[in-house]
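Only one protein chain is missing from this complex, and each of the others stays in its spot.
Right after this comes chain A.
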């Protein structure tokens, strides 16, 4: 093994000079959250980089719902889960059928529907939130989980249709033709040929929709308001209502809330990156 030359050392040093700030910039807010989660209140507010007495007591308080702000922790966790899963399932159903109809069945007007979907995808969600809030009121769905589920499906579907349509276009037409020759009905092609081949994209889109719904704050806080109906992010935002918020508990709850999506993301990273780069930006 040869000794590194002076030039190699200089290159490595320059890279480290970029890498270390990038690492600090990325980690500090997350570390700060973790630090609060394992600190007793006094330590958290003292600005120490590591608590004198690290503890899991905050987690105990959260899991036993022993604080005014945490009375409905399990109900809220369940709401978040239920809504995220429902949005995932519904989005997959709607987007897969639409992508199959547009890409494989060449339904008349399919192109127009795709353009409408793309248009919706580009309208900032915060702008649609105001009329959406009133619409849900008109439909009598406010404070009902369905309002958030349907709103999130509306926001998730366009991108889902777009990505699934791109992926469907890559499947060879001969597959469908061969199946038709063998006497397969349209539904059989959908179920037995199309769905199995689309599995990787379906995993990516399902994950995308679930994470989108789990992470959503704005729509959740507009559409749901009863303490037992709201999702976790809204509950986190409500901590700010008090002047003497228990920040260590807020950060602990936030940490628990952030773990599932981070885990899901890293588990499906391979699919996510491929699907996103294919769909989000086609240069």
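Here are a few things to note about the model shown:
Rule of thumb we're sticking to: a residue touches a chain if its C-beta (ideal position, glycine included) is under 8 Å from a C-beta of that chain, and two chains touch if they have at least 3 such contacts; residues count from 1.
Definition applied: contacts and distances are computed from a predicted model.
A chain of the complex is left out here; the name its UniProt entry carries, from "Transketolase", "Thiolase family protein", "3-oxoadipate--succinyl-CoA transferase subunit A" or "Carbohydrate ABC transporter membrane protein 1 (CUT1 family)", is "Carbohydrate ABC transporter membrane protein 1 (CUT1 family)".
Among A:56, A:107 or A:199, the one in contact with the hidden chain is A:107. Set against the missing chain, the residues A:9, A:56, A:242 or A:262 yield one that touches it, A:262. In the full complex, chain A touches the omitted chain through residues 15, 18-19, 22-23, 25-30, 32-33, 36, 45-47, 93-95, 97-98, 100-102, 105-108, 110, 113-120, 122-135, 138-139, 150-151, 153-154, 157, 161-162, 185-187, 190, 214-215, 217-218, 222, 233, 236-237, 239-240, 247, 250-251, 253-255, 257-258, 261-262, 265-266, 269, 273, 276-277, 280-283.
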